[in-house]
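With one protein chain removed, the remaining protein chains of the complex are shown where they sit.
For clarity, chains are labelled A and B in written order, and residue numbers in each chain start from 1.
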Amino acid sequence: MSSDPHPPKVSRHRGSWGPAIGVIILIILLLAWLMVTVVRGPSPISYGNEHDPSPTELTVKQVNQQHPVTISVPEGPPKVLVADPNGSGHAIEVSCTTCHATREPDYKNVTSDDLDEFHQNLSMAHGDLSCLSCHNPKDYDTLKKADGSAVSYPNVMQLCAQCHQSRYNDYQHGAHGGMTGHWDLSKGPRQRKACIDCHDPHSPAMPKMLPQFKPLDRFMDTPHPSDHQTEASH
Amino acid sequence: MSQTPTTPTHPSAGHELEHSQHRHLVTYPKFLWKCFCAATDGGPLFYAWMIFLTAVTLVGLSAWSHQITNGMAVTGMSDHVSWGMYIANFTFIVGLAAGGVMMVIPAYLYHDRDMHDVVIVGELLAIASIIMCLLFVTVDLGHPERFWHLMPFIGRFNFPISMLTWDVIVLNGYLLINLHICGYLLYTRFQGRKPEARFYIPVVFISVFWAISIHTVTAFLYCGLGGRPLWNSALLAPRFLASAFVSGPAFIILTLYILRRLTDLPVSEKAIKTLLQILRVTICINLLMVISEMFTEFYSGTAHTASARYLYFGLHGKDALVPWIWTAVALNIIAAIVLLSPGLSKRANWIKAACVMVFIAVWIEKGMGLIIPGFIPSTLHEVVEYTPTITEWKITAGIWAFGLLAYSASLKTTVAIIRGRVSNQSPNASPQDVKL
Partner (left out) sequence: MPPEVQDNNTQDTAGKTVSLPVIGHISRRTALKAFGATLGIAAFGTAAKPMIDKYASMSPEEMLQRHYKELDSDERAAVINRLQDETKAKHGVDVTIRDLPPLDGVKYGYAINLSVCNGNGECMRACHKENNHDRESNQSYIRVLEMKRGSMDMEKGSTTYTHPVPDDDKFYMPVQCQQCDNPPCVDVCPVEATWKEKDGIVVVDYNWCIGCRYCEAACPYHARRFNWKAPTVPDDQINPDQGYLSNRMRPAGVMEKCTFCLHRVRDGRLPACLEACPTGARVFGNLLDPDSEIRWVLANKRVFMLKEELGTQPSFFYYFDE
């Protein structure tokens, strides 16, 4: 300041370094505190009950599984709609054996392309399997495993499992397949999809889907087909 | 404005034996009142300037009112770029506040007489800047009416974990420190007394460290975020300081030229020279840091350079910031050449031009050039650009105008006190004050 023609003497200044050094020490202490807190992580965050879970303590309550996990099952052997052979003009439902009882199984038929009547629209894309890999020629109202033993339609997952073992293993552990209901079975039941709810057994690959719900954020480009896809689809 | 902030200062004056408590009870309100009169009185140019600033402030206030009623949707920000103009300006102005310390260091640490005469200009700039900073943070809040949540003990102050709480402390602390220094010096001058060193010199020394801390902590706000590679750099805090010591002295040099022209404050050439010397050094350090940052980003070519690539060259066809940043780079380099060339740096007009250039350059580089690209691409690498809306421009202009209003009014008062037009003895200051 101009009002201070004789700035305080140096000795005066030396004395006044005290507070400044004090502030520095304070700041260092605060920083140290911060580091300690950050490294430890903020105290309110803790898991389990009171203390951090160590592996031995991860046992946790054995859940009282009062509620069931239900897997959707097909009701029984499929029925086929055909014109009434008695000429009534109505369509009637017949079971597989109704027709197949009168026909010899033909092992040469691999896909629907090989058929000259019936089931011709069925698209078949399931690896190298042929019709009679799964359908039981001894009883068309059942399916058959690789060893020839019959499997009822409601138990179709057993048939899938014999080839897709690892996928079935995932399924059994809840790591594959859709579900609804409760994660906590002590609070309520859970419903699970069966293989054929999502996968058409004749053509099990999931079909392509059209994404219909896209974010419309502020100032974001409107969703558009990516360049790559435009090339590919043309 | 200038006199209101002085309220919390130095009850310490009461300790002096020769002055009774009673006397200050009369003198201090008188001081405040006379300051107020001096700040609201002047010539036509002064009135025109103040009315203009008030008008822009009111435009800003009206825009803020609009923003509060209609939500932050009136801004150009999004979940991708969630900070914009406000925080960019905040970051820049914290630097301006810290830059004032570049006058304090020569004046008090090196006993530079000429600087000592005008050092208060830097301290007043700090006060005005901190006010602007606090306003920029306030207008950026979705719920400014919940500001009390941020108060220690009343709300829930997440200290020391949140860097923002550190910033609250250092910014308000810096404001108080500078209010105390300026208030004390002006008050003693008003009384016609010599300021007592023990009441302000220790605080001045604290303010030196505090100035460094405000900008360091502000840099820590950003560089502590691991998910934002552009900011997550140890160079950020030093770079902030370097650029602060560019923009601060540049602005003060311009202020000193204006004061010399418009007021009777004795501004010595030597003070300006000292600031220019500082500027010559800091502008080079700042450029060096920009270059090292760019080298690290581009030479390594890691995936973390996406933001830098967006900033300097554009990314996936989006390049809104490219012209800005290259303007900043060009201005920086031109200003450096002017200031470092022996011929040009002796001419006042070239100096002024260089100061304006470097001020704008740092504003771009540290504001829009640092905050915005930190968000582009987003953490999931979506490239969504940001353009400030008219509301944001209005609010930003309003805050700048308010800051300049506070700065002008406080400079006006200060000059009047220093020149002895406003003092305990003077009957009425205003009518004689003809120059401005």
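Everything that follows uses one rule, which is that a residue touches a chain if its C-beta (ideal position, glycine included) is under 8 Å from a C-beta of that chain, and two chains touch if they have at least 3 such contacts.
Predicted model, so just to flag it, every value in this text is computed and none were measured.
Novice: For a quick check of understanding: of A:R103, A:H119 or A:R218, which residue touches the chain that isn't displayed?
Specialist: Missing-chain contact among the listed residues: A:R218.
Novice: Using the touch definition from the top, which of B:T27, B:T165, B:T327 or B:S423 touches the missing chain?
Specialist: The one listed residue touching the chain not shown is B:T165.
Novice: From the listed residues B:L25, B:I51 or B:L109, report the one that touches the chain absent from this view.
Specialist: Missing-chain contact among the listed residues: B:I51.
Novice: Determine which one of A:T97, A:Q120, A:S186 or A:S203 touches the chain that has been left out.
Specialist: A:S186
Novice: Mind listing the subunit B residues that contact the chain we can't see here?
Specialist: 1, 4, 33, 36, 40-41, 51, 54, 57-62, 64-66, 68-73, 75, 77-80, 82-83, 131, 135, 137-138, 140-147, 149-150, 155-158, 161-165, 168, 221-222, 224-228, 303, 306, 374-375, 377-382, 398, 402, 405
Novice: Against the chain that's been left off, what residues of subunit A make contact? List them.
Specialist: Residues of subunit A in contact with the hidden chain: 38, 41-42, 44-49, 53, 58-61, 63, 167, 170, 173-188, 190, 193, 198, 206, 208-218, 220-226, 228-230, 232-233.
Here is the rule we use: only the chains that are shown with their structure count from here on.
Novice: Distance from the CA centroid of subunit A to that of subunit B, rounded to the nearest Å?
Specialist: Here the centre of subunit B sits 54 Å away from the centre of subunit A.
Novice: Would you pull the subunit A residues touching subunit B in the complex into a rising list?
Specialist: So the residues of subunit A touching subunit B come out as 1-4, 7-8, 12-13, 16-20, 23-24, 27, 30, 33-34, 37-38, 42, 217-221.
Novice: Applying the document's contact rule, which stretches of subunit B touch subunit A when the two form their complex?
Specialist: Of all residues in subunit B, those touching subunit A are 73, 76, 78-81, 108, 111, 113, 116-117, 119-120, 160-161, 185, 188-189, 194-195, 197-198, 201-203, 205-206, 208-210, 213, 266, 382, 384-386, 418.
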